[in-house]
Each structure stands twice: as structure tokens, then as C-alpha cells.
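Encoded as C-alpha cells, here's the structure I'll be asking about.
Note that one protein chain of the assembly has been removed; the remaining protein chains are unaltered in position.
Labels for the chains are A, B, C, D, E and F, by order of writing; each one numbers its residues from 1.
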Amino acid sequence: MIVPEVVPAITVSLFLPALYVGLLVGFIALLGISFQKKDLHALILTDIVGVGMLIIVAAVGTDLAEALILPGLVVQLAEIMAISEILMSREMRKTGKKVSFMPMPLKMNMEILKTAPNFLSLVLIVYGIFLTGFTGGAVAGVGILFYALSRKSRGLPFKLWEGVSGISGVAWCIWLAGFLILFVTPEIWLLGLLMSSFGILLKVASKMGLIGVLGREEIKRD
Amino acid sequence: MKLGRLWNSLANPKRIPRVFSIILGVILLTGFLIPMALNDNQLYPRPVPQEQINQGNPLAPYDRGGEVLKEPGIVKSQYPQNEPNLGKITSYLTPIAISVKNSTIYYGTSIYSSPGGLIDEILYYTRGFDTVLESTILIMAFVIASWVALNFTMRREDE
Amino acid sequence: MDIATLGGQLLGQIPLGDIVLYLTPFNLFMFVGALIFTTLIAISRTETQVEAEFGSLNDNEVKVGLKEFKIRRFLAVVCGLATAGAMITGDVFNFTLLVALIGILNIGIVSAVKQIDVLNAAFQYGLIAMIASLPLFGGAAIILASTGTLSILEIAQLSFTTPMMFFASLLLILGIAGETGIAPFYATKAEMFRTPGSPFIIIIHLSSLLVIVRAIEILLIINKPF
Amino acid sequence: MDEITYLIYIISFVLGSVLGLLLSYKKYNQPFVTKKIDPVALIISIAGWFLVVNSALLFFLPSFVSITLGLFLAALVLGMRPGYGRYETVIGILISAVVWLAPALL
Amino acid sequence: MNLMANILLNVLIAFLIGSLLYGLQRKVMARIQTRPGPPIIQHLLHTLKFFIKESSFPYTAAMPFYIAIASMLCAIWVSAVIVGPVIEGSLLLFFGIYALQKIVEHNAGSSSGSPYGKLSCVRAVFSAAAEVPLFAVLVIIYLQTQTMVISDIINYQAVNGPLIFTIPLAALMFFVLILSKSPDSPFAITKGKDIVSGYETEHFGVLRGYLMISESIAWYMLLWVFLTVFIGPLGILGYLVGMVAISVLIAFINATTPLLNPNHSIMVQITFAFIGIVGSLVLMMVM
Amino acid sequence: MLEMQIWFYTGCALVILGTIGTVIGPGVKDPIVRILNTEIPAVGVSLIFLSYNHVLALLTFIAATVIITLILLRAVVRLEEMGAEV
Partner (left out) sequence: MNPLDFINLTIISSVVMFIGAAGIILLPKPLDKVIMFALLQGGFISTIVAARYLDVALVAAIFDPIATVILLMAIIKINEIRGRKAQEEDSSA
């Protein structure tokens, strides 16, 4: 028997320590937030709260738990992104300052930034495509992002940005179609499966990559 | 009147996350007093960790049996009656994945992350609606972030 | 059993794999209500706020720009659909995901405004929403750990309630309170309503109230007081 | 049907009030006159409240007819413009209450 | 009887009695404050008056929404009557109706574009935060009677006596909720006189008429739920007497208390809710 | 089995240590330092995932952590540039 009927004893024995660690981490981080005056620091600390959540979910130790972790991660990431953007927008309105929109320095001549990105990004993207799904999307996304971040060429037009976000919308539709196929006509489940995995891959990857493109767009305006 | 002042200060948006987190923290602490244990009769149970890799299984740690396109893998789902193709996705491997499987025993994770595999089965088939929502959350958060970025933080001088 | 004593007779189920949506008169009413509001919002134009100008007798019209209007309408419609989904879903984790989606959309709907105070409120609300994901998903996970299932229909048929399930539902309600911003955490949300753009911000309020009502049903089913 | 009867009662009460309001505005043109008792209003009020409270005594009428009629008359006085019809109403209620209690007391 | 006729009948009764109770309340308040006060019929006439007045719509309004909202409010309270007296369905459904109603009321304020309506809308969000916990009294009723279906609750009370004796704190909570819905009450921040007429400020003519009709039905329904759930099986006369008594009691409270500041109003209500929920649970544990 | 326990408890220790370090560690007034400290709990969680054999989740988590770090750093740098006191 490859898969046991019930959860193995060792996983059960690890549940309680893991749960307690999750609760403890959550508690410490929440205490930190409640005594924190600065908004940015509170935002950083919420990241740790998310870590507590992940541990609690992981503690269940089944395949289902893992399937629940995957998206939880992505949700956490997306929320941090949206909220940090709001924070920046608020501060810009408050200070009313025009700042150079460059998030990362490129004046440094770092050796790694010249040679490594092409290769690393290629590996990551190819590997991400092989993986597909949420995981592959995240991996390939980091690849695109890293490539965009480290390149010095800045000729990306604004339209392309919208194009990339368009791809992700289309990808979401592909994924939905795949999902529907799985339920409506289960006979061609294989097609549905492939559509779903590649839809999610495209979607997640393009969205992750957007962050990098976002950075470049800002650099260009500098 | 002190109570009135306290109530007024509670209405300050900046205080609210702090108040919320302290309440939540206290409730989390009560978790230590409550007897808790994992109910071992779970859905989708998995084998003992490291067991499959120790056996030299090239599909470790996600091998759930079954044969490609012939025999479904073993999945303990909630409502098997709703899922005519239960386990087939679990056992499915792409041709590339099969070749990877034959060449090395250390790439089980990658094989099961490519189309087919247990997690895909759960994410797309048995609990597909969840994944719709998750990717919707993702797309919405990005829409919001990119919209704010495009229209406020980046092109503010256009206003 | 419990489901019938809470919301009336079970009218039907919509199976989507392991996630089974179910309909009682209560769920159906809330579902239809949310959909009607969403439709209304989708076809409305926004209000114009008229404010007296300072130091003169003129009026100052605060309008919502076309671009802003479009994105906010889009987010509001998605939020309405998510609320409608949360009314009929029959799976704890699915419900928490819908609540999380509602939370992020609520922030998004007001994130496009120009008032600093409103942006500040949106940010603080966002912080709460992120913190609340710990009790929300954590609560669902603890329910899974203690019962071995996430389906509400299955949980309703269990004959026991452990203290662990009680703790989990405590976490769950706190998470929902955080994501939707009810008392005593209402202030962030109320501040967000000061911005123009009436039919869209209404959905923020709609979603939170309906979700709370639904959450009460779910928690009663999970805890089975007798 | 119970509910239909009650609906008729309410409607007759409402109509009576409206009519009383209109008539009283025609009849009196001074606001806030107290201390004076209008004999016509007094009679209507007593009759109305008597019919409402003591409908059981009037065996020749079905009770719902008498109550409908009584509510109409009582409302006619009760619904008068502000300042009028108060003493009349109170006296009407008192008298009918006494009549209602009389069999028990005697 | 035919279901439709039954619904129509109950809605009419609810509307007429609700309006009369509002009128009575105003009269009692006026007498307490040594004013003559309007006739009892005034509120009803006021409502009907709006149907023969000219309707005009502000050009700042959010258009289809602004009109739809008034009829939505009406429809929602009519469905409350259907759930309540007509079919005696689930209390949870009534709770849902109450939640929806909150939204409509709130958006009536904000869709007009008037700053007063806007303020009322912001306050409505505040007050919803307080009223929803108060409505959680339903949970306590559920814990006590093990059902949410109104007819079953009535049967329970017929056997075990009125719930107001077994869970008095819950009854108190519900009473505070009713109090907060009455105009001129210390908790009526959405309709305070400092913001003209609150969310109704910019609704004229037929729309205002609809709003007022639904308010009357709402008042009737809240009192009906209170009496049904806490006092038990009553005849129609019993309902009437109970409603009049509660209205007069609330009029006394309204006449003698000032309007609270929004924050304080909410926190007072939440305090009540907290005391009510915790107290009831403790009482249940003890007994 | 022993190995797995070692990973698990090492992960737990790292998570708790890192959280405490992030909340009250030396020099955390500087947001950069605080973000750097959050990497320790991230590695701890990865270890816990590993000991449960949640390998796919681990893979995704590694990628997501990098992106979260990037987002936070971007916010920090830009806010610093604006001179905003947050």
C-alpha cells in the first residue's frame, strides 16, 4: 500500500509542536505590530504573521494541506504588493514630493548583473515551464523579474506593459476553460488538465514578471 | 469623561490595526490552554515523510500509484461520486516527465509539478473552485497594485 | 438536521468536485440579493458630490473620472459576485477564500481615490485584512485538523464538538471580523466612505454585512451547541 | 378571517381620524383652545368608545360592525386638530370603561 | 387563504399599524415635552402626501441606483413581512433581510450626492457596526430553543413559557436594537437633526413616499419579531397592545434623552451587546 | 526519522528566533534590517515544509519569498527617497 489509510503517527505527533510554534509566532508578531508606531514597519511585520498562518496550515500534514498552502502563499504576496502600493501612493500625496522613481540602483557595476541574469533567467523560465501550475508560475515569474531588473536596456514601451497584463487575463480565461472542461466534459480531462496547468503558469508568471517590468518602466522615466 | 475619550480614540483608523492585533494575540494565546490533537482520519493522507525517497522511488515524495492513462492512482477524496475521473490526473505523467523519471531518482518534485500529479488533481479537479478563487485574488491584487502604480505613483505629473 | 433548522429546507446542491455548494431559502435569498445589487451597481453612474467652495459663493463639484470609474466598477462587480458566491458555498476553506477576496477588493475599490485620509484608512484596513488572514486560514486549517473534513455538509453530520473546533471558530470569526471590518474595528471602513463614487463603495458595506450573516450560520453549523 | 377584520378596523380608524381632522379644521379656527368641551364631540366620543368597548352588550349588532362603527366615531374625535378633542376622548373612555366594569362591580 | 391575498393583507396591516405607531410615538413625545404634538394620523398622512407631490431628481444623483434604492427598500421589507407573519420562516432569513435593509438605507444617503446624505451614509456604516452585534441575539435564541424557525420558536414558548423570562438580557439587547431604529432616539445617528433628514434629505415625491412606507413596515416588523420571539404566542389583540406599549415606552426614552455623538452611540450599543451576549451565555451556563 | 525531527525542530527554533529578532532585535528601527531579519523565519518555515515533505509548497515558497522581499525593499527604498516618516 503506497498511501496509508490514516495519517502516520509521526505526522500526528508533530502536529502539536507545529501548531504551537505557529500560534507563538503569530502572537509575537502581533505584539510587535500592536506596539509599532510606524506603518511601514507594521507592514513588514504582517509578513511574519503570514508565516504563522503557513505553519498552522502545514501542520495538518496531508496532501490537502499542501494544496491549501500553495495559494495561501500567493494571496499573501498579492496583498503585500497591493498594500505597499497604497502606502507609497499615500505618502507621495502627503509629502507632495516628486521623487526619482528608481527603486533599485544601477550605477553600480556589479559583475553578477552583467553575466548572470541571462543564464539564471533562462534556467528559471525553462524550469518554470516544465513545472507549470502555481509553482512553475512563481519560478518563471522570478526569472522574468530578475531579467527585467538587471538589464540596462530600458526601451520598454508603455504599451507592452499593458500587453503583459493582457496575457495574464487571457491566461486566467484559459484556466477557467480548463476548469470547466474538467467538470462539464470529464471525457477530455487531459486537455482540461493541460489547459489549467499552462493557464495558471502563464498567469502567475506574467503577473510576477510585471513587478520587474514595473520597475523598469519607472527606471525609464528617470 | 474618560470613557468618551477612549471611545473617540478607538475611532482613529491608525489605532485599529494595533487594537485588532492585540486582541488577536490574546486569543491566539488561549490556544495553548485548549487541548488539541490532530484527527488522524484525514482526507488525502500522505505516507510517512521521507519514506518514498528512502525506498529510491523516482516519483518521491508524491507517488500515489496508478499507471499512466490506464489505472487511476489512490486518492481519498471527500465526494468520490462527484468525480468520475478520480485518480487519473494523479497517475498522469507527461512524456518529458516520463523520460526524467527514467533517468534519475532525485527529480520527483519536478515531475509531479508538471501537468498531472496529485497536487494538480486537488488544485484543478477535486477542489477546482478554490483555485479559481485563488487566482482571482491574485489577479485582483495585481490589478489594484498596477492600477495604483500606473495612475498615481508613476504618472502623477499628468494630473 | 442543523442546516434545515437554521435556514429552512435544503433546496438543492451544486457539486463542483469536493466543493459542494448548497441552497436553502436563506442562502438563496442572500445570493439573489447580492446579485441584484451587483447588477444595479454595474448599470449605475456615480454620484457627483457638490461641496461649497471656501471663501466664495461658488460650488465645487467632485466627480469620479472615467478611468477611475471603470476600474472601480470592475472591482465592485467582482466583489458583488464574490459576495454572492460566499452566500452559497458549502466549504469552509472556500468561504475563507471568498472572504479574503472580498477583503482585497474592498481595499482596491477605495485605493483609487485622491484624499489622503481615505487612502490612510484604506491602508490601515489593508493591514487588518492581512493580519486577519492568519485567523481566517488558520481557523479553517484547525477545523480541518480536528474534523478531517472541510465540507460544511459533512461537518453538520458529525455528532461531537471538541474545544478545538470551538477555538477554531473563534479564530474564524475574528478573521471575518477583521476582513470585513465590523465593530469594534469599524472606523477604518467608515472613513473610506467619505470618498465620492456611491454605488461602488456600497458594495464594501454590502459584502461585509452579508458575509457576517452567513458566517453566523456557518459557525452555528460547525459548533452544534446541542 | 381575523386579519381582514382587523384591517377593516384599522381602515375605519384611519378614515375617522382623517375626517375628524378635516372637520375640526373647518369648525375651529383657533389653535390650542383648552378647557372648553364641545358637546357634539363629547357625544360622538362617548358613543364611539361605548361601541368599541362594549360591543358585547349590543346583541342586535354583529360585534365587528359595532367595533368598526365605534372606532370610526372615536377616531373622529381623537383625530381632531391639536388642542381639541382631548377631554372629550378621555371622558368617552372613562364612561365606556365604567360601563364595561359595571357588571363585574355590581 | 390564498397566499397572495395573505401577503397583501399582512403588508397593509403592517404599513397602517406601523404608521399609526409612529404617529402615536410622536404624540407621546410631544406631550412629555408639554407640546400639543401632531395628530396620531399625521405620519400616515405625511406618507400619503408624498405620493401626490411632484417628484424631482437631483442631477448629482447616481441615476438608476438612486431610483431603484427606494423601491428596493420597500421590496425588502415586504419580503420581511412574508418571512415573518405570513410563513413564519427562519429567523436567520430575517437577519439577512435586516442586513440588506441596512445597505439600502445607507446607500439611499450616498447615492444622492448631497453632503448630508453622505454624512448619513458614513454614520450608517458606523451604526451597522453596532447593530449587527445586537442582532446576534438570534444566536442566543438559537442556543436556548435549538431552532431558528419562527413557528418552532412559538411552539417552544407555548410549552416552556415566554423567552423573556429565560433570556432577559437577550430581550434587552433586542430592545436596544429597536430603540436605535426609532427616529429621535439617542442612537438614531443616521437621522439626527444635525444632518437635516439624514439619508432621506434628497429624496422627494414618490421616492420619499416609498421610503416612508418601508420605514413604517420596518417598525411594525421589528416590534412583531420582538413580541413573537420573546413573549410567545399572542392573538392579534395581544400584538396590538404589546406594540402600543413598546412604542410608548420608547417614546418616553426618546423624549428624555439627547442624541449621542456617533462614536459614543456605537460604543454604548456595543457595550450593551457585549453585556447581553456574555451575560446570557453565563446565565445559560449557570442555569 | 531522526533527521526529519532535527529538521523540524531546527525549523521551529529558527522561526521563533527569527520572529523575536524581527520584532525586538538590535537595530530593527532600520526597515532594511527588519526585512533582512524576516528572512530567518522564512528559512525556518521552509524547513518545516521540508520535514512534512510539502516539497512543492517549499518550492513555491522560496520563489514567493524572493518576490515579497523585493516588493518590501522597493517600498522601503522609495519611501526613504521621499523622506516620508512612516
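General remarks:
We take it that a contact is a pair of C-beta atoms (placed from the backbone, for glycine too) under 8 Å apart; a residue touches a chain by one contact, two chains touch by 3 or more.
Predicted model, so just to flag it, every value in this text is computed and none were measured.
Where subunit A meets the omitted chain, the residues involved are 102-105, 107-108, 110, 112-113, 116, 120, 123-124, 127, 139, 142, 146, 149-150. Interface residues of subunit F with the unshown chain, by the touch rule above, are 3, 6-7, 10, 13-14, 17-18, 21, 25-27, 30, 32-33, 36-37, 39-40, 43, 46-47, 50, 55, 58-59, 62-63, 65-66, 69-70, 73-74, 76-77, 80-81, 83. In the full complex, subunit B touches the hidden chain at residues 50, 53, 61, 104, 106-110.
Heads up, the rule we're going with is that only the chains that are shown with their structure count from here on.
Contact with both subunit B and subunit D is made by E.
Here D-E and B-C are compared, and the pair linked by more C-beta contacts is B-C.
Centre-to-centre spacing of subunit D and subunit F amounts to 80 Å, using the average Cα coordinate of each chain.
If you average the Cα atoms of subunit A and of subunit B, the two centres end up 12 Å apart.
Listed for subunit D are no residues, as none touches two or more other chains. Counting partner chains per residue, subunit E has residues 266-267 touching two or more of them.
Every pair of chains meeting the contact definition is listed here: A-B, A-C, A-F, B-C, B-E, B-F, C-E, D-E.
If you check the complex, the residues on subunit D that touch subunit E are 1-4, 6-7, 10-11, 13-14, 17-18, 21, 32, 78-83. For subunit C in complex with subunit B, the touching residues are 15-20, 67-68, 71, 74-75, 78, 82, 85, 89, 91, 93-94, 97-98, 100-101, 104-105, 107-108, 111-112, 120-121, 124-125, 127-128, 131-132, 134-135, 142, 144-151, 154, 162-164, 166-167, 170-171, 174, 178, 184-185, 187-188, 190-191. Of all residues in subunit B, those touching subunit E in their complex are 4, 7-8, 10-11.
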